[in-house]
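Only a single protein chain was left out; the remaining protein chains are all shown in position.
For clarity, chains are labelled A, B and C in written order, and residue numbers in each chain start from 1.
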Amino acid sequence: MKRGPHLRYVLRQAWLLVGASPWLTAVSALTIALALTLVGLFAMVQFNASRLLRELGQSLTVQVYLKDGTPPPVAAQVEQRVRGRDGVRAVRALSREQDRARNRKLLDPELLQGLDEAAIPGQPVLEVEIEAELASRGDVEALVAWTKTLHGVESVEDVAFGAEKLRLLFAGVEIARTIGFVLSIVLLASAMFFVFSTIRLSVFSRRDEIDILGLVGATPTFIRIPFLVEGVLQGLCGAVLATLLLGGLHLELRGLVRDVYMLNVPWSLLPPGMVVWLFVGGPAVGLVASGLSVGRYLRT
Amino acid sequence: MKRGPHLRYVLRQAWLLVGASPWLTAVSALTIALALTLVGLFAMVQFNASRLLRELGQSLTVQVYLKDGTPPPVAAQVEQRVRGRDGVRAVRALSREQDRARNRKLLDPELLQGLDEAAIPGQPVLEVEIEAELASRGDVEALVAWTKTLHGVESVEDVAFGAEKLRLLFAGVEIARTIGFVLSIVLLASAMFFVFSTIRLSVFSRRDEIDILGLVGATPTFIRIPFLVEGVLQGLCGAVLATLLLGGLHLELRGLVRDVYMLNVPWSLLPPGMVVWLFVGGPAVGLVASGLSVGRYLRT
Amino acid sequence: MIQLYHVHKRYPNGSEALVDVTLRVREGEFVFLTGPSGAGKSTLLRLLLVMERATDGQILIGGRNIHVLRDSSIPFLRRNIGIVFQDFRLVPRRNVFDNVAIALEILGLPRREIERRVNQLLEGLRLLHRATALPGDLSGGEQQRVAIARALVNEPAILLADEPTGNLDPELAAEIMGLLTDINRHGTTVVVATHDIHLIERYGLRTLALHRGRLADDRPRQPRPVVDLPSARVSQPVALASSPLSSQAVVDPSPDGPVAVAADDFDEGGDA
Partner (left out) sequence: MIQLYHVHKRYPNGSEALVDVTLRVREGEFVFLTGPSGAGKSTLLRLLLVMERATDGQILIGGRNIHVLRDSSIPFLRRNIGIVFQDFRLVPRRNVFDNVAIALEILGLPRREIERRVNQLLEGLRLLHRATALPGDLSGGEQQRVAIARALVNEPAILLADEPTGNLDPELAAEIMGLLTDINRHGTTVVVATHDIHLIERYGLRTLALHRGRLADDRPRQPRPVVDLPSARVSQPVALASSPLSSQAVVDPSPDGPVAVAADDFDEGGDA
């Protein structure tokens, strides 16, 4: 006798549930959308911060300044020693003149006016490209330690390395991550709470119906199924909304980053497969929330 | 005959409304709390960004490097001319040795080992303290233009000014502001929507009661008042919660900023009077939301 | 007191609940309204309370045309009309005492006065021991009596009762009828909608019969009411002196004299 309801009946009842209180359905769908959007935003920030740091790590170079007048053979010897180290991808030697030419390009043309060539700083330099795995601030410190060992090498006058900048960048990313994480947790918790409680209210506002169904012999499963389907439908609507919202925000943020930082932004700042996750997560949230709330009501 | 209900009756009914569905009341109070917390966070970010920039503007210095070997009289003359300009608060002249001593302090002691005194960079310098009103990125550009005019002055070799850093800072602040603003708008709108709809649901779940009161001769005002009081109570609860939440977040953020940026943080990052605003805004939101929802129901 | 002229009521779904009903109930009258299920009895009472507006025709209550009553005046009309709904319409989240007290809270009576009156009435209806119970925890008959208490407590000029004894045993029904005739004797106009032929026959009062929305019969009051049908088992008459209503009538006690419902009573007074 343990037959479930007909599909036709289920769809009809779920549709009636939606139609009977479109307002409630909209609230639930919107909360789910909001929750998904927040998760999406957080994922987006995480994804892009990681990508940025990975790219930074790939193009990291350390400038090893050699003492002025270091003879080419000694320079070549130093180059050789640096090249042999772990984590070094490439070493490029620049002579005093090459360095000066490079600096001239970097400097303000106005500044250069009236200055003679010799006034432009220049020094023999080894540009060391480092293959670093930059995943945390600890990696930066390790890199700093690594460069310090170069000071012991003869003929090395100075080692320039944007450690301070990197430290600041990491601090910034970390602070953004932490704030984002705390906010996401707070907002996600609230959103989950809302989804749960709106669906619970939806169940609550239909407790007469649920009671009566029970009284005429419906099994808890039979009563539950239309509510679960409703939850899934709300989750789907939420996923659609969240996709639209995130798409809009994505465009907005891309434009912002491009205009303010003048950076070349990759086509998509969204983690791949995110839309799929939204469309899995939305219905799942709806299902779980409605399952919990109907289950709770039916048990008491 | 247009007498309102007794205060005793109103309080009793409002209390019964709360007690009859503590869940709904909790949801409403929490939404209000969330909305207020978000407004508070946004105000906090705004407030601190402005303060930071104002402080930056006050302690801004431009280093005017003079050519090595500039005779003291010429230096004094340049100093005089710079001092005469608009917006200059103070000028301090450093000799080559004073600059070198200062740089030594800044440099890594390890780096200095084995270096002779002369290897430490040093140059006669004018430290120009500028009184700038830094309110927008435009102000930075104006400052850059101002410093450029110093390049024309004879004996000036270079003008160092953290324009790039400032630009970056402003860009960062601006991007944070924009994201914060967009997010706040989105989240506030959702929160307002939720407050409105939870109170509307609360009214909805008591429509039998409202109908019956109307049928026995209660005026719309009489019916409305307990709901309005309930809304105000929910707003008050929301304000208390928001104050606690913001207090907690404030401590958290202060700790974070201090630990990560190693900055000396002022005792309070909260805009003054914010708590008062929370306690005005919470009940106001509750009142308006409940007024709107009861009004709507009573009209139809 | 109550006058209907060619009243029609068609619900949005098309059912014709009332068709060309013209009738008049004088002040202080006691009238039964009867007719088969779906005849339009409840609809007629709903029109009097302006829960629905007539599709056509005129309805006068206390000389005032309620067809053109402003929405803001409706509460003041309703304060003069006590009603017992067929499905009771008690507030589920308020206990018995509060449900009855509502009608007085609305009038802004002092708390002690409210308590005195409500308790007195509940006692008369044998409900005092259930005063703190919620409606959901009452038996059907108990709920019905709470609904009756709420309608009576503010001593209205008109009392409308829809099937007020449908859930009561004959003994209690007789008591309720006693209460209603008592309040009627003090000037209140009473209209009782009922299917209970035995009730109607026993009291021999004026009876309006509806049939498919039309007024099919208007049987005048019988000179000598049949009070003692063998099957009715009427108990001792209700102690009228102890009834809260007899002790303090605010309306004119002469059954045919002018009852204190002026047309202006339905307005919000001078401060409207």
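Definition applied: contacts are C-beta pairs under 8 Å (C-beta built on N, C-alpha and C of every residue); 3 or more make two chains touch, one makes a residue touch a chain.
Keep in mind that this is a model prediction, so the values were computed, not measured.
Although it is not drawn here, the omitted chain touches the following shown chains in the complete assembly: A, C.
Although one chain is not drawn, the whole complex shows that of C:3, C:55, C:86 or C:119 it is C:86 that touches it. Considering the full assembly, C:139 is the residue among C:22, C:72 or C:139 that touches the omitted chain. Chain C residues in contact with the hidden partner, per the touch definition given at the top, are 11, 13, 34-38, 41-42, 86-87, 133, 137, 139-142, 144-145, 162-163, 166-173, 195, 197-198, 201, 231, 233. Residues 1-6, 8-9, 16, 20, 206, 208-209, 211-220, 222 of chain A touch the missing chain (whole complex, contact as defined above).
FYI, only the chains that are shown with their structure count from here on.
With chains as nodes and touching pairs as edges, the resulting graph is an open line.
Set against the Cα centre of chain A, the chain with the most distant centre is C. Centroids built from CA atoms put chain C at 69 Å from chain A. With each centre defined as the average position of its C-alpha atoms, the distance from chain B to chain C rounds to 64 Å.
Note: centroid distance chain A to chain B, computed from Cα atoms, is 24 Å.
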